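One protein chain omitted, others in place.
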């Protein structure tokens, strides 16, 4: 069904429209209950809508689960070989499909045909689409599609007349956007061990190795992942890793090593419901506190969380730059909802950052030179100079120490960078603000998109404030909201983001709208909830 | 030297006095610079003092490093074979020792002889002590000791006349206290992988297996440690694990598993300076935030931190009880300074908690029964009932689920316990308050002892407030301090405890006294710093 | 007798080799009960992956563990209560990748447990990446140009590490597989069964295994003979390759003791602690 959904999205895209596609699937390989929701508009669209104009099911279970999600002017298509006489339009998917050898593969093609018919795409155009998108069994696919098209034509023809949009845009998943953003920002090597919902960063990058000269490695476990990445950084490579909570937890010790050695390593942490294995293919924002505090001992880190597929692109590059500028580990925090949803995007690559550290120029080299801003210039092997990075407390040359004065000095050296990171961030966009007027809504990550769409849907006037950076927390931007009553919205039982606002910025939530069932907010539902509290 | 120090402590103990012994050693096996400081009093004594009455060095380096730590009425003993004509009393340790075969082992015996002489212990009594404490080469030890005794007698005889104390007390290190406390509280199995400064919990327990019927296992790594402990809890055993920051970081994923499966597992985290390998044999309080937030996903945890060797005993048992009562993982947080310092203690075992969970009585069993307080009764195999613990989100029986209502319900079930934990803690001592009057000083862990001793030494009137529990944070006890100006004292560069107070209890520090050079506070130094700010 | 099934919906692909493993295991349980090993005394664990879903489908007590950690979990259970028979279901990614160290050490210490390895040659549940046992050249999403590593031979590594019971089975040979399972569970010590598990979604090896497996005629008599057999490539022998008696970990650790059954009372502990506390 995912394939059919992406073809459907493509159809809208070709008409210049914007698309948001959310894929809901269970943790299994075949069968089970999977579905995709595509929403489209001629404006920026930030969320799928569970209330649908057109629902296509190929089995009974789907019908039963989704029948009540139909909009009042909508149409539901069901498999008349599995259900008789239901509300909606029955189509004999199975009995028609079984005439062909690849019968299981045909449902998707049928769904595409139904969509095409419903938005007034001609049979000719449909056949072109099928040829391009389903190169195997083209003939069979076309005859099946045409049968379905003709079958539903009487009731469906151009039922949902849609306008064309302004231009054709690329569509990306959040993970593709992170991968491409990192490439644009200077990525050299990526280490990853598969874990939903981060795996597709690994997969996307693995498919691009030759083109971009990347080294992409899937090693024995996540501990190898982070430690290899640190080794690569030592040798001068811009390294990134990615995982979800469980795999990231295994990197905790290595993350601390990056803190001590001042290794620039960027970690993508894509959240799914936890704790432990949790609910692998669904979404939640439950790892925030862990990300902010992971690793033993005291060291700096930069944590940022993008709100959209587009922001994910720029932010990956920006974070890569930051971790290299300040030589400290960073976390790009995101969620399944962003990682695996697809959106049309407008990206201007020229606005992307390019990772550029402070290099050692000449003369004797001290890896941990205690400079004014705490940033020691970098040098990479091979070099006549000796370059020593050290996991023990060390002196400026990187030799182990137990000396109390040196311990203090090096703590101070590393910590000094904090001020400079903050100064630097003050020049960047660290908080997004949408709208001006109405109640204040604080949210973060991909939940921001749900809120944006809810405000649009519900025609609600409100100001959304979304911190992009979570550590250092941009208190300088948030100061002004200190005494205002605010609403917070997040996907967390405990309200971790709400606590963060209070603890770091003294912003007190009077209403927390939260959800923790693994599903993102639906804009209609969310609009209702927001209206209840304002 | 550690042996000599413990014999010296024993000498004071036999005279009914109280003792605090701090061992300072480098991360190496032989040689290097190691020393022990013993302080004694006829009252409760909470810290060693770096300013000493009697300093005994056996080499030049020690002399140079410690000569300025002598109290104005004190005496320093040096090795006249290595230094001529220094201040203090020269003793020809080396030239005398080399007459004996075990020459390297004799310096300690010599130090004991010097101490004995200086506090007026007779040569006879000294010889008895040596026979008991140094059973190898007794003859040689005695003749060496007598030589030294006679040598220093003219200048030293009973120079430090000391009173006898009230009674003979046992002396324990913090780690022994944790080990014995856990045994008293019901421990069955312990898993540990060596890591300073937690290793001696493993060693202490390993030496007690037969006596107490314990299973003590040192497996392949810390990941095995935590996961084996969870397996043991499943089978009904009271399990504990221990490590320092790096090893504990490796347990992050397993810690989250304990959260999801609601496995009662107690983890001892003994801090040393970090990040990464840091400074293995020294002390710091830099893992607080990590302990409070370790593990991905949202789940409850209990974190407590003892202030003294004695409190460590009761708290280990209490924490074992709590994790079993509430079926959630717990952390007993401590530091090298507590783990490896020795103190005389008065322990009344009858006051120790005994871990006792809620058991399933009869009828059908549901591992994750959603009860009113969120606590599902426990049952262990073998059993006719099927008992399923699950790392995935699950239903009440423990079968995996992806259903949104069930995900919400189980999040709620687990979280419900929070209220009950808090209610229960409200009946326990969660905050220690010492003194009443004067400025308010907030501190925690073994730093509390440094503060207590500093107040005593400096004759400072102040009230010390020490939260024993750090999660849930006992805000109910701290409410009253909200608008008071307070001083905070901790061994952390970033002031993690100070932030915690502000973030959770709205208590604002006007003065943070911190230190992060790997060494504990010295009471004299600390008294001075406190005086500066009050 | 309770059924061995649960109400959990089975979400394996139709035709998956895991069904055959589940069935053989259920038959093995019945056989074991006939031999006096009651199912109450059997506890299971599982990693994370397609293989691990067997945990939900079996009405037997246990702990559904983390990816790679089931091998540690199960040892913890037995250490706490040695009267339990502990069995874990592990994937090839699970036991030979993420959990490799635990697997090797379990063998090394001759831990009294059974590890059932569902070797399907892929990380199936995460969509088909190469595993430590995949042949070089495997094209999965993390290695689109083909994996560049030679596979490990799981059985050879286990032999070298000290496993005392080594076998290989195939779900296409149900009775044979059931019999191996029964013997592995009966074995006192570390028993390891590699199951050649077809995964129809990624690597449908049913036909290949049907044609290329061969039941061992005789159980090899020595380590070297066993080693030779587990490395055969012309045919894939199935059966028991190696079986020796050696003291097990928990026996060596605490003899006949049982930490939870024989727990020493609070009073007795206090009495014994006096020595240190007064």
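Order as written gives the chain letters A, B and C; numbering starts at 1 within each chain.
To be clear about the criterion, contacts are C-beta pairs under 8 Å (C-beta built on N, C-alpha and C of every residue); 3 or more make two chains touch, one makes a residue touch a chain.
These numbers were taken from a predicted model, which means no experiment stands behind them.
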Practice task
Quick one: say which of B:22, B:119, B:202 or B:410 touches the chain that got left out.
Solution key: B:202
Problem - Given A:26, A:162 or A:228, the one touching the chain that is not displayed - result: A:228
Exercise for the section: Could you tell me which of C:10, C:23, C:153 or C:203 touches the chain that is not displayed? Expected result: C:153
Handout entry: Residue touching the undisplayed chain, where the options are A:197, A:254 or A:374
Key = A:254
Completion exercise
Contact residues on chain B toward the hidden chain run 26-32, 192-196, 199-200, 202-203, 206-207, 209, 216, 218, 220-221, 246, 276-277
Completion exercise
Hidden partner sits against chain C at residues 100-101, 104-105, 108-110, 132, 148-150, 152-153, 156-157, 160-162, 249, 252-253
Handout entry: Touch residues of chain A, complete complex, unshown partner
Key = 170, 172, 176, 180, 183-184, 186, 188-189, 191, 209, 211-215, 217, 219-221, 223-224, 227-237, 239, 253-254, 257, 261, 345, 347, 349-350, 354, 380-392, 394, 397-400
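Assume only the chains that are shown with their structure count from here on.
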Exercise for the section: Take the average of all CA coordinates in chain A, do the same for chain B, and state the distance between these two points in whole angstrom. Expected result: 43
Exercise for the section: Compute the distance, rounded to whole Å, between the mean C-alpha positions of chain B and chain C. Expected result: 40
Exercise for the section: Among the residues of chain C, pick out those that touch two or more other chains and give their numbers. Expected result: 48, 53, 64, 66
Handout entry: Of all residues in chain B, the ones touching two or more other chains
Key = 223, 253, 257, 261, 391-392
